[in-house]
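What follows is subunit A.
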Amino acid sequence: MARTVWDSTVGKKTVMAVSGLIMLLYLVAHVIGNLKIYFGAGEFNHYAHWLRTVGEPFMHYEWTLWLIRVVLVVAVVAHAVSAYQLSRRDIKARPQKYVHGRPRASYATRTMRWGGIILGLFIVWHLLDLTTGTVHSGGFQEGHPYQNVVDTFSTWYGNVIYIVAMLALGLHIRHGFWSAAQTLGVGSRTRDRALKTIANVLALLLTAGFIAVPVGVMTGVVS
Partner candidate 1 sequence: MTASAEYTDYTTGEPVADTKAPKGPINERWDTRRFEARLVNPANRRKHTVIVVGTGLAGGSAGATLAEQGYHVVQFCYQDSPRRAHSIAAQGGINAAKNYRNDGDSVHRLFYDTVKGGDFRARESNVHRLAQISVEIIDQCVAQGVPFAREYGGLLDTRSFGGVQVSRTFYARGQTGQQLLLGAYQALSRQIAAGNVEMHPRTEMLDLIVVDGRARGIVARDLVTGKIDTYFADAVVLASGGYGNVFYLSTNAMNSNATAIWRAHRRGAYFANPCFTQIHPTCIPRTGDHQSKLTLMSESLRNDGRIWVPKAKGDNRPPNEIPEDERDYYLERIYPSFGNLVPRDIASRAAKNVCDEGRGVGPGGQGVYLDFADAIRRMGRKKVEEKYGNLFEMYERITAENPYEVPMRIYPAVHYTMGGLWVDYDLQTTVPGLFAVGEANFSDHGANRLGASALMQGLADGYFVLPATINDYLARNPHQDPVTTDHPAVREVLAETEDRLDLLLSVDGDRTPDSFHREVGELMWEFCGMARTDSGLRKALERIPQIREEFWRRIKVPGTGEEFNQSLEKANRVVDYLELAELMCLDALHRTESCGGHFREESQTSDGEAARRDDEFAYAAAWEFTGTGEAPTLHKEDLVFEYVHPTQRSYA
Partner candidate 2 sequence: MKLTLRVWRQKNADAEGAMSTYEVDGISPDMSFLEMLDTLNEELILKGEDPVAFDHDCREGICGACSLVIDGDAHGPERTTTCQLHMRSFRDGDTIDIEPWRASAFPVIKDLVVDRSAFDRIIQAGGYITAPTGSAPEAHATPVPKADADSAFEHAECIGCGACVAACPNGAAMLFTSAKINHLNVLPQGAPERESRVLNMVAQMDEEGFGGCTLTGECATACPKGIPLVSITSMNKEWLRATRKSARS
C-alpha cells in the first residue's frame, strides 16, 4: 500500500495533505503558546519549561517534546519531498508556456511553491534563531525564551523575515487547507463554502496570532 501511495500522484498528494494537516495542528498549538508572551516573562517561560515536562511521570523529561519534534521533522520532510517531486513532474508535464499567457488562479494558489520554499527557509532560520540560538542576535540564553524572542524582534531584519514568512504562511494555509480537504476526498459541493471559510479563518487567525508577537515587541507592549 505504501508503494502504491508513494508512486501515484494522487497518493503523493495524500502524503502532502496529511503531513500538512499535522503541521497545521502543531501551528495551532504553537500560536496559542506564543500568545502567552503577552502575559509576561514568567508565564511564557513557565509554559516553555512545561513543554519539556509534558507527560511526566509517564514520559521522561523532554520525551514528549522530542516525539513531537520527530513527528514534525517527518512531516516536513514528507511534505517537502512530495512537493519537490510533484512540482518537478508538473513542470515536465507542461514544458511549453502559452505565448498568450496570463495568470488566473487565485494568488494563494499560484504562490504555493514559492510560499513553500520561503516557509522551508524560514523554519531553518527560526530553529537556528530561537531553538539552537546559532544565528541569534544579542546573546542567546538557554531557558529564557521570553528574552530571546524580544531580542529577535528588536532587530529590523528579524521582524521583516518573520512577518514576511507569516504572510506566506497565511497564503499557504488558505489554499493548502482547502486543497488537503479535496485531496482527502472530504470536499463536496455542499461543504465547499464551509471548507473555504474555515481555511480563510484559520489562515487569518494563525497569521494574525503569530504576527502579534513581533508587533507586541515593536510597540513595546512586550519588552
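Throughout what follows, contacts are C-beta pairs under 8 Å (C-beta built on N, C-alpha and C of every residue); 3 or more make two chains touch, one makes a residue touch a chain; residues count from 1.
Candidates were picked such that all candidates are chains of the complex that A comes from, given by their letters.
What you see is a predicted model; the values in this text were computed from it and never measured.
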Result, touching chain for subunit A in the complex among 1 or 2: 2
In the complex, subunit A residues that touch candidate 2: 1, 4-5, 7-14, 86, 89-102, 104-105, 109-110, 112, 175, 178-179, 181-189, 192
